[in-house]
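Below is one structure, written out as structure tokens; comments come after it.
Every protein chain of the complex appears in place save one, which is left out.
Going by the order they are written in, the chains are A and B; count residues from 1 in each one.
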Amino acid sequence: MDSHLEIVTMNYIEIDDLKVRYGDFQALSGVSFNVAERERICLLGPSGCGKTTTLQVMAGFVVPASGEVRLAGRSLIGLAPEKRNIGIMFQNYALFPHMTVFENVAFGLRMRSASNAEIKQEVMIALERVKLAHAAEKMPSMMSGGEQQRIAFARAVIVKPSLLLLDEPFSNLDARLRQEMRGELLEMLAGLPIATIMVTHDQEEAMAIADRIVVMRAGHIEQIGTPSEIYDTPRSLFAARFIGDSNTFSGKVVSTDADIAEIEVGALGRVRGKNHGLNTGANAEVLVRPQRVIIAEPKSANTQQNSVPATVERVLFLGHRTEIHVRLDNGFKFVIWAPDHNRTDVQPGASVMLVWNVADTFAFPGGA
Amino acid sequence: MSYRPDGTYSAFGRIKRGALAAYVMLVAVFLIAPIVAITLGSLTDSNYVSFPPQGLTLKWYAAIFSKPVYLKALLLSLIIAFLSATAASVIGVLVAFAMHRYPTRLNILLQAFVLTPVMLPSIFIGLAFLIAYTRMGFGGSPLGLFAAHVVVATPFAVSLILIGVGAVNPALEMAARSLGASPWRARRLITLPLVAWSITAGWAFAFMMSFGSLEVSLFLNTPETVTLPVAIYTSLEWSPLDPMLTAISSGLVIVTLIVLLLLVRTVKIDQLMKRNGS
Partner (left out) sequence: MQLDVSRLKGWLALALVPLIVFAVIYVAPVLQLFWLSLSRFDPSSGIVPAVDPSYYVEYLTDSYYLGILGRTVIVSVATTFMTAILAYPLALYLLVSTGWRQTCLFIVLVLPLVTSSIVVSYGWLILLGQKGLVNDVVIGIGLASAPLQLMYTNTGIVVGLTHVLLVFMTLSVAASMQGIDANLAKAARSLGATSWTIFRTITFPLTLPGLRTGCLLVFSLSMSAYATPVLIGGSRLKVLSYLIYQQSSSLLNWPFAAAMAVILLASTLGIVGLVRFYEYVRKNTALHSADSVIEASR
């Protein structure tokens, strides 16, 4: 990190009220967000939420029905993709199979009519940076997945684009490989001072890579924030469920006071949680994360805590944590995570009391 | 790469595998028998067609040169096949890109136009061409023959080129565009090299179907438009036992074989089978 001040353009990229339609289907219904000059943004959401469409609009392959896309103040609407100088990394990398690794990376420079000498120099430097100089004359099909990712990266950034787009880069990989590739990508991105927008449906990936996450659903934005902002203060049930793990159960709002709602949950009694737009009498979904719940003695809860009775169904020792699956007295299932250093010896069949903080409880409008 | 379509073959003992190979050999002999009979029969020294050949000589091939009618027919067939295959390939490229780039229901019309000729009886379209082209004024001319052969050959070129264009990852062109290539350059540098194999294969297939086509050429047959298959057909009615006829037929086989080998070298058989049938 530099120690002297840098003026960083906050609204380097502006997306303003984008609307996209495919025939009768409204893919994007008014999407707006800004990206700062060196920021890493993740568009996160389930399939069909419009995240890839947003990317395609920024790349220039989809024309929006209305709305604005600005890069450094300049509107991109109507500008052909080849004139936007935006780097793209595709799912499956899209390396040109009939060209060598060298020619793949050199492609962007050739399009800019660079001289052969220039190209040779720049390409070899770029390949050295990703540690693939030795593979210059090989064909992409002979390279491993990780190597292909590095080639795709080198190819995209060698032309010094103003923006880098990544389209679900890890969705085809198994868990272990994903972690490795994610690490490699982060390393490559670290040396790169450009704005980056990544599309993914994997929330862990989003949290690992992004400075800010844009949670999307059905063509609109649910919430924008840093990973911890969304994790700690989700503004909707969807956002809360999509990021991190959660336990939920339903009830009816009995009273609201300041920003706390009190909810009647049938046989379990009452719980209290942070109110997110609930009125008395409404249906509510109550959410609490597995790692915030502990098994405690009955009656040990204080006024700032919720407690409900439950029966233990099974205990799974997973090494770094123990998962305790319980059934609440009203039939809902809960999962509790007990950390490694605080192992529990509770047995299946035991009747227990679950205790957690009101501050860790979210109450959202339910029945959606 | 070898396929194990089901565990049956891997569990075959040596006897069963041997039996399968023997069966395949027998069928292979069946399949090439008439063609071998013609080619080897043309080497016979006797004055009538005989297979196995009696004595070996190339005199019948030399005799072809004394009958210019066959050489003319061969030349016409080669030219028509070349031109038809080329036209069919051009149409194939246009159609394949139209269908893959713009997946709309309008493409049903395209398919109906360029793929159905192979589904209609050759007699049916031969007659249709005879009548219509005569009315349009070019019935007995090489132009009419050319038009008919283009129709016959196009479905073969189109089906192969469709496979080729369909096999290209659409993200590749997008990647090229994002790196600064105009749509035209992206197509020329990326897409076209990747479909080239299917264009060559389609051309070869179209050539062979045109070169060997009989029925359609028969209907449009006039003294100026005698193709090689038609020449052989008419001679067969008069003098089936003339060995020179087998020599000229072998000539046809040789041309076909050369183009077939070209096709086989460009196409990966497994790629072709993935799109065939169901």
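Keep in mind that, in the parts below, a residue touches a chain if its C-beta (ideal position, glycine included) is under 8 Å from a C-beta of that chain, and two chains touch if they have at least 3 such contacts.
Keep in mind that what you see is a predicted model, and the values were worked out from it rather than measured.
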Residue of B:117, B:164 or B:180 in touch with the missing chain, whole complex considered
B:117
Consider the whole complex, including the chain that is not shown, and state which of B:159, B:178, B:200 or B:246 touches that chain.
B:246
Residues of chain B in contact with the chain that isn't shown?
1-9, 11-12, 16, 20-21, 23-24, 27-28, 30-38, 41, 49, 51-52, 91, 94-95, 97-98, 101-104, 106-107, 109-110, 113-114, 117, 119-125, 127-133, 135, 147-148, 150-151, 154, 205, 208-209, 211-215, 218-219, 228-229, 232-233, 236, 240, 245-246, 249, 252-253, 256-257, 260-261, 264, 269, 273-278
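Criterion: only the chains that are shown with their structure count from here on.
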What whole-Å value do you get for the distance between chain A and chain B if each is reduced to the mean of its CA atoms?
54
What residues on chain A touch chain B, complex-wise?
59-61, 80-88, 90-92, 94, 96-98, 107-108, 111-112, 155-156, 159
Would you pull the chain B residues touching chain A in the complex into a rising list?
169, 171-172, 174-183, 185-186, 190, 193-194
